[in-house]
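What you see is the complex with one protein chain gone and the rest in place.
Lettered A and B in written order, each chain numbered from 1.
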Amino acid sequence: MTTIEGRLAELGVVIPEPAAPVASYVGHVIHNGIVTVSGQLPLVDGVLSQTGLLGAGVSIEEGAAAARICAVNILAQIKVACEGDLERIVRCIRLGGFVASTPDFTDHPKVVNGASDFMGEALGERGAHARAAVGVAALPLNASVEVEATFAIN
Amino acid sequence: MTTIEGRLAELGVVIPEPAAPVASYVGHVIHNGIVTVSGQLPLVDGVLSQTGLLGAGVSIEEGAAAARICAVNILAQIKVACEGDLERIVRCIRLGGFVASTPDFTDHPKVVNGASDFMGEALGERGAHARAAVGVAALPLNASVEVEATFAIN
Partner (left out) sequence: MTTIEGRLAELGVVIPEPAAPVASYVGHVIHNGIVTVSGQLPLVDGVLSQTGLLGAGVSIEEGAAAARICAVNILAQIKVACEGDLERIVRCIRLGGFVASTPDFTDHPKVVNGASDFMGEALGERGAHARAAVGVAALPLNASVEVEATFAIN
């Protein structure tokens, strides 16, 4: 069976070190084998890779690419939670996808698929998750997408 | 004691087959007796029954009716999770209600009550849940309401 690290290598994805905790909240909390991951922005090397609203300048493809980066950053948190061993992932339980959008934008699922598809590619059957995708008025730092997650690990 | 199926029959509600899983996410995930249900739209027979924004054409009553349909679709997912036996429901733990609304709309609770009231009617004491209700800029497919859920089953 292909390992998650093997899948990531095939995908050419390097899981980064997660950003340091800020203020009174942290990147993730582990309780009874459930990892709750804070909302992740499309940060690359600490820099926001995409800003703006879907429906006003950001295309569906660009939004989906940003959602994929959010998903990579979620795995960065999970990797720390698993002390480096991604095979300890039991299941991606849920992704919550927030898409900064105008009131007339309606393709949020295609945007959040950037994160969902990545979880499937990287985690296989363990990546099949429940999900909510909604269009919000605005996001921190003017990010186009934010994705939070819940995982089970052993 | 009245069964949930008995309550649904009294309400004249038929729980449909849930929509088939799409892409890399699924309708629900079961882990350790907790069912996490993906955000459900007011779909009837696969067709979106209501579109638009609260505060711009969709009335509170119409929105509440859409929220009730979302709740029926949540029970459709739960029925599959319970392998057809709704009596396996221990508790509806949480509903997350997203209402597509204009910035000046403020009656989100009355809209999401369409889902909350249905859970009470169908599940009795087991339907008393925690809830968040918020007004979002837009929803997938231009839906007026989306509701996600967490249930405990045995």
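Here is the rule we use: a contact is a pair of C-beta atoms (placed from the backbone, for glycine too) under 8 Å apart; a residue touches a chain by one contact, two chains touch by 3 or more.
Predicted model, so just to flag it, every value in this text is computed and none were measured.
Novice: Looking at B:Ile30, B:Leu48, B:Val80 or B:Ile93, which residue reaches the missing chain?
Specialist: Answer from the full complex: B:Ile93 touches the omitted chain.
Novice: Over the whole complex, note the residues of subunit A touching the chain we left out.
Specialist: Touching the chain left out of view, subunit A contributes residues 21-29, 31-32, 36-39, 53, 96, 98, 100, 102-103, 136-142, 146, 148.
Novice: Which residues does subunit B use to touch the chain missing from this display?
Specialist: Residues of subunit B in contact with the hidden chain: 33, 55, 90-91, 93-95, 100-109, 113, 116-117, 119-121, 127-137, 150, 152.
Just so it is clear, only the chains that are shown with their structure count from here on.
Novice: Give the rotation angle, in degrees and rounded to the nearest 5, that superposes the C-alpha atoms of subunit A onto those of its identical copy subunit B.
Specialist: A turn of 120 degrees brings the C-alpha atoms of subunit A onto subunit B.
Novice: How far is the middle of subunit A from the middle of subunit B, if each middle is the mean of its Cα atoms, in Å?
Specialist: 25
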